[in-house]
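A single protein chain has been omitted from the complex, and every remaining protein chain is retained in its original position.
Our next item is chain A:
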Amino acid sequence: METNLWRLLLSVQPSRGLVDEKFSVRVQNAPPAHPLTMHALLHSEDGDTWEAFGHYVTDSGGDVNVSEDPSLGGTYDGVEPMGLLWSLRPAPGSRPGLRFRKRDAQTPMQVRLSVYQGHQSEGFMDRAVLASVMVERWYMAPGVRRVNITEGGVTGTLFLPPGPGPFPGLMDLWGGGGGLVEYRPALLASHGFASLALDYLKQADVKNEYFEDAYRVLQQHPQVCKNRIGLVGLSFGSSVALKMSVYSNVIQPRCIVCVSGSHIQHVGGTLADIFADIAKNQKKTRYNEENQVIWRDLLLPVPTDLSKKVDVGRLQCPLLLVVGEDDQNWPVPESADDMREMMEGAGNSHLLTVLSYPRAGHLIEPPYSPHCRAGTFMAAGSRKKFIALWGGEVAPHSRAQEDAWRKTLDFLRENLYCSAD
């Protein structure tokens, strides 16, 4: 049937959603049993192009409902309501080692969703589109306020939920890449937590007191419940979270979430000491056949010496560990096993919850954003760029992100909103 004799209707609801909200994508008014390709296109702030696609066949009514119908192939297959987002990957011809990260948390990701005739797998930019719509994906809900923090020498960004408060607080710590990463705290604020993104790797010799100062800034904010503060960390940020919670008298979180973290670190010094210690094991760096860097062995074997790992037996608050079993960057599964053993020995393992995901990698981020198996990495303060192997396979990793995020929010709500004083 000639396409100029019919016009299909493409709709996405909601057309403006939070990054972790599901959407419903529908095609109507096409001929029955007709092959179509659903396509997603995203331009990053750096000008790179990301795309995803799925092959569908319309039903007897001429409809496709992405939430209910299976994709028969493409960058994802099966019934995957959000596949068009989580399976986004750099378009052919892109620079290598790309990772999708939104720097400006106040503006939305803009995704163009389109329908193409037949089952296409490439050359989308050269083909005629049957229909397309724009979809916005926001890290910030309406009314969330973004506040620059510069007091007391602390550099960070505080995101406050709308409303009078007071709200539970979160200190959000990213990994060894450094910088001020705002999108996750913005999203956490959209879920009711006053969240502080902390820039802690600006200087190589950051003191432990820096984190205590930041914690105090958060506690003292008039809209934050000072006794209801948690820590959320990813990668090296998890190491910091564990270290501070056990050894600092000032930082007494009500709960901790450690994503892709390890307790293995030089104890009793500053972060610089930890980095120096890791650097000593450089020779344990491995490379895969694509010359991507595998760093997980640098912390192995798990030490028995308590000066080389955080004594999690001393933890006094609930701890949620999120583990990707295919993590090639850090020995997260081994660390989680050791932490469990230590806590069982110390009698505080009732505080521990471990979420372990087969075939998920290191970068377990908020859901429905693209997975990066290997990407460019530059340690803070260094000029040397590597392609680090993070690990994980697209579909299992994306499922892990969705499940872990939901459970993380439940854990934070339970410990910071619901529990009695």
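Quick note on the criterion: a contact is a pair of C-beta atoms (placed from the backbone, for glycine too) under 8 Å apart; a residue touches a chain by one contact, two chains touch by 3 or more; residues count from 1.
Heads up, the rule we're going with is that contacts and distances are computed from a predicted model.
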| item | value |
| --- | --- |
| Among "AP-3 complex subunit delta", "Interleukin-21", "Peroxisomal succinyl-coenzyme A thioesterase-like" or "Glycosylphosphatidylinositol anchor attachment 1 protein", the UniProt name of the subunit that does not appear here | "Peroxisomal succinyl-coenzyme A thioesterase-like" |
| Per the touch definition above, residue among A:Y56, A:Y76 or A:F167 touching the missing chain | A:F167 |
| Sole residue of A:G47, A:G93 or A:P222 that reaches the chain not shown, by the stated touch rule | A:P222 |
| Options A:S67, A:T107 or A:N148, residue touching the unrepresented chain | A:T107 |
| Contact residue for the chain not shown (choose from A:G54, A:G156, A:G177 or A:G192) | A:G192 |
| Where the missing chain touches chain A, by residue | 1, 5-7, 9-11, 13-18, 21, 29-32, 62, 107, 110, 112, 114, 128-136, 138, 141-143, 145, 162-168, 190, 192, 222-223, 225-228, 413, 417-418, 420-421 |
